[in-house]
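Contents: one structure, followed by commentary.
Heads up, one of the protein chains got dropped from this complex, but the rest are sitting where they should.
Chain naming follows the written order as A, B and C, and within any one chain the residues start at number 1.
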Amino acid sequence: MSLHRLTEKVQGQYHYTIGPYAKPVLTIKSGDTVVVQTLDAFGGKIIDENTKPSRVLEFPNVNPLNGPILIEGAEKGDALKVTIESITPRGPQPRGTTCLIPFFGGLTGIPKSPTLQDPLPEIVRKVNITEQEILWSDRIRFPYDPFVGTIGTSPELDSINSLTPDSHGGNMDLPDVRPGNTIYLPVRSSGGRLFLGDCHATQGDGELCGVAIEFPTETTIRVDLAKNLNIKWPRIENKDFIMSVGSSRPMEEAAKIAYMDLIEWMVEGFGFDKYEAYFVLTQIARVRLGNMVDPNYTIAASINKRYLLP
Amino acid sequence: MSLHRLTEKVQGQYHYTIGPYAKPVLTIKSGDTVVVQTLDAFGGKIIDENTKPSRVLEFPNVNPLNGPILIEGAEKGDALKVTIESITPRGPQPRGTTCLIPFFGGLTGIPKSPTLQDPLPEIVRKVNITEQEILWSDRIRFPYDPFVGTIGTSPELDSINSLTPDSHGGNMDLPDVRPGNTIYLPVRSSGGRLFLGDCHATQGDGELCGVAIEFPTETTIRVDLAKNLNIKWPRIENKDFIMSVGSSRPMEEAAKIAYMDLIEWMVEGFGFDKYEAYFVLTQIARVRLGNMVDPNYTIAASINKRYLLP
Amino acid sequence: MSLHRLTEKVQGQYHYTIGPYAKPVLTIKSGDTVVVQTLDAFGGKIIDENTKPSRVLEFPNVNPLNGPILIEGAEKGDALKVTIESITPRGPQPRGTTCLIPFFGGLTGIPKSPTLQDPLPEIVRKVNITEQEILWSDRIRFPYDPFVGTIGTSPELDSINSLTPDSHGGNMDLPDVRPGNTIYLPVRSSGGRLFLGDCHATQGDGELCGVAIEFPTETTIRVDLAKNLNIKWPRIENKDFIMSVGSSRPMEEAAKIAYMDLIEWMVEGFGFDKYEAYFVLTQIARVRLGNMVDPNYTIAASINKRYLLP
Partner (left out) sequence: MSLHRLTEKVQGQYHYTIGPYAKPVLTIKSGDTVVVQTLDAFGGKIIDENTKPSRVLEFPNVNPLNGPILIEGAEKGDALKVTIESITPRGPQPRGTTCLIPFFGGLTGIPKSPTLQDPLPEIVRKVNITEQEILWSDRIRFPYDPFVGTIGTSPELDSINSLTPDSHGGNMDLPDVRPGNTIYLPVRSSGGRLFLGDCHATQGDGELCGVAIEFPTETTIRVDLAKNLNIKWPRIENKDFIMSVGSSRPMEEAAKIAYMDLIEWMVEGFGFDKYEAYFVLTQIARVRLGNMVDPNYTIAASINKRYLLP
C-alpha cells in the first residue's frame, strides 16, 4: 500500500477532457493512496472580484483535472473503488471563488437553451475558506462541507470534456462524493485512467448559478480495483446507504437511470426480486439533485442499508 | 376558532377535479380547524391483493378529494395558510395499498410517453399501518411518516383533475406537506375553494412506481387566511426552513420554478438582493423531489432559516 | 343538413376554458354546417401598434373561443369529424396582429421555465390581410394560408384553459387544421361540446415568438358524428395523408404520442402489423411541429395514403 503525491509539479499539464488519449501521470496498485493537488475550476484565473470571467476563461479549457492515473491490472469490465479520505484547502486566502458567468447557470438562457434576452451581469465573489467554515459575508457563514465535483474514468473510445457528467462519472457536482464515502467507477479502458478535480467547499442541491464555492485542495483518495464488477453507472456507498448516480437530459432521465441502476444493485447485490425493489424504493428511497446546470443533469438515488438486511 | 368535522357523510360525493364548479361542502372562518375524513387514492376499491386495478379503477374518477371548503373573506390575490396538525389512519386492516398499474409509474412507458413494449404485470400489495409503522414484510418495516399527497385551491376558470399538480397545488406528492408544517396556497376564486386528500403513510422521493402507501385517514388541518399574500406557487414553512414548490415537465422546469419562487420570497420577505439570493441558494439550498410519475413532476427547493437572519 | 350562423351576437360571451360547465350556444345535428364568427386571440384588444399587450391582456382571459356547440347524439366513446370548409378574414384593416409579450414565446424565459434575465421588449405589429396575402412590410408579403389555431371538445370532468393543447385538441396551433382538411376529436361528454377560435392567417412551424398573424374570421365548418370511433388523440385527414397529433412536454413526448397513435391507426384502420407500421413510418413518415410556445408542445406525424393501399 503505497502513498503517492500527485502535486501540481508532478501533474504538469492539467486536462480538460476525459479520455484514452492523454499520457498517464501516475501508475498505482490497487489499495494505494494518492494525495492530489487539485486546482479550482478556473485554474486559478479568477484572482479577485474585479476579474471578468468572460475575459479570462478560454472554453473549452476550463475545469482542469488531475490524471490520468493508471491502476495496474484494471481492464474493461472491472470497476475502480475510490474512497475519498480527506479534502483540505490550500493556497492563499481568499481561496474560494464563485461567480455569475454570462449565459451559464440554472436561471438564465444558455447556448443549448438560448433566449434572445440580455445576459445577467458578471459578478465575482471571493471568500475565505478554513477547514471549519466559509466566510460568505458578515451575516452568513456556511459550514465547510467539501466534496470532489468532477471524478471519472476514461470511456473506451470517446474523450468527454471535463464539464459534462455521464456514465463515466465526470462533472457530477454531487455532494455525496465526500470524505468517508466511496465511489465506484466503471473501467472501460486499460488501467482505468482516473481523472479528478473541481472540488467544492460547499454546494447547494443543483448548484443553482452554476458555480459552487470553487477552491484548490489537497485531496486524498484510496483506490481499489474491483475485478469484474461490471457496473454501467457510478455508484456510491458509505456505512449507511447505497446510491446510484444518473446523468442525462432532461432531468427525469437522470432520475430514471439512477433508480434503474439501484434496482439492479438491489437485485444482484442483495437478492431482491425486481418488482419488490421497485416497490420498496417507491416507499423509502431518497433522491439527491447534483447539478441542474451542466450539459447533463445529475441525480442520485439511494436507500438506507437497514432496508437491505436479509 | 371553530372545529369542523368533514366526515365521509358530510362530504357526500368526493371530487376528481379541482375547480370553481363544484358545490361547497363547508364554509369556515380564518383560524378554524377541520378534521377531514380522506379516502385512499383508489376510493377504497382495491380491497385485496387479488383485485386488478385496471378492472376496478375508472379514469378519470381516481384520487377522490374532500372539498371544496370555502374560507370566508378569501378573494383572488390572497393566500390560504394550511397547517397540517395531524394525520391518523382509519379503517380496517390492512389499511394500506400500493400497486403496479399498467402503463403508469416511473419506470414504464406511459400514455404521454408511450412505448410499444408490453406493460409490467399488475401487482397489488396490502399492508397493515399503525401510527408507529408500516408492516411491509417479515423483513422490512417502514416508519409511519404520513403526509397529504394532494391539496390545492381552485383555479380561476379551469378545473384540473386531481392527478395533476400545478401552480394551484394539487397532486404534488411532496412529503413536506406533513404534520407540523404549513403550506401556503394561492386564492384565485372567491372563498379559495380548498380540496385535499390522497394521504400517504410513507413515500420515497419521486414516488417511483407511482403509488405510495395509500390509506384512508382522519387529517386535521387549521386554515388561516393571509390577505393580499399574492403568491404564484405553493410555499411551505416550518420552524427550520422555507420552501417553494414547482410542478412542470420536463423536471428541470419544476426545479427552476421552485428556485425562482424561493429567490422572490427571499427578496420580498427577507430583504435579499436577487443576485445575493441566487448565490446563497447555490451554496446551501436543498431540493426535494416530490413525484416523477404524475402529469407534472414536482420539485421543492428550500433554505434553512438560519441563513435568512438579518 | 342545416346551416347555422354562430355570430358574435349569438355567441354572446366567449370562453377561455374548454370544459363541461359552460352553457351551450348552439345544438346541431350530424352533417350540419356552422359559420362561426371568431375573434382574434386577443379579443380585439390590441388595436394599434402603441398598445401594450401587458396592459390590455388580463390572464387567464385570453384566447377567446366560440362554443360550446352540442352535436345531437354524441356520447362518450364517439368522435366528432370537423371539416374546415373555409376561413375568411373579417373586420377593418389592419386586421392582423402579432406581438412580443413579456416572458412569452420560444426564445425567452417563461413563467414555467423562468430566468432572472430582463424581458424582451414589447413590440406590436398590425398588418393588412386579404384573402390573397399578408402585407408584412414593403419588402415581405406572406401568402394567405389560414387555419384554426384552437379547436377542441370538452374533457369529461376537467376544464382546460384555451391556451393549452392536450388530448382533447385545444390550442394546437397546427397549420394542418386548414380548409379542405378534416379533424377528428374525441367525444368525452354528452353532446361533444365543441369549442373553436384563434385563427391564424399564416404561421411558421413552431409559432416561434408565440404569436402568429392573429385575426378575426368567418370560419365555416361541417360537423359529422362518428359513432363509436373511440380515439384517444386528435387525428387529421385529407385526400393525401392521415395524421395523428400529440401534445405534451418535453417535445419528444408529443412526437412519441403522435407516432404511437399513427401506428394504432395503421393497425386498426389499414390492417398493418404493428412492427410493420413502426418500420414503414421510420422510412417515410413526415412530422409537423405545431407549436413550441404553449403549455404543451404539439407535434403531428403523418403518412401519405399511397403507402396504405392494400
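The working rule: contacts are C-beta pairs under 8 Å (C-beta built on N, C-alpha and C of every residue); 3 or more make two chains touch, one makes a residue touch a chain.
These numbers come from a predicted model, not from an experiment.
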{"item": "Hidden partner interface residues of chain C, rising order", "value": "98, 100, 106-107, 120-121, 123, 125, 134, 136, 139-140, 142, 202-213, 249-252, 255-256, 259-260, 263, 275, 278-287, 289, 292, 297, 299, 301, 307, 309-310"}
{"item": "Where the missing chain touches chain A, by residue", "value": "16-17, 19, 21, 60-61, 111-114, 116, 155-161, 232, 248-250, 253, 256-257, 260, 263, 274-275, 278"}
{"item": "Residues of chain B in contact with the chain not shown", "value": "107-109, 114-120, 250"}
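Definition applied: only the chains that are shown with their structure count from here on.
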{"item": "Copy-to-copy rotation for chain A and chain B - C-alpha atoms, rounded to a multiple of 5°", "value": "180"}
{"item": "Chain nearest the overall C-alpha centroid of the shown protein atoms", "value": "B"}
{"item": "Whole-Å gap separating chain A and chain C, where each centre is the average of the chain's CA atoms", "value": "46"}
{"item": "Inter-chain centre distance, chain B versus chain C - centres from mean C-alpha coordinates, in Å", "value": "33"}
{"item": "Of all residues in chain C, the ones touching two or more other chains", "value": "114, 116, 250"}
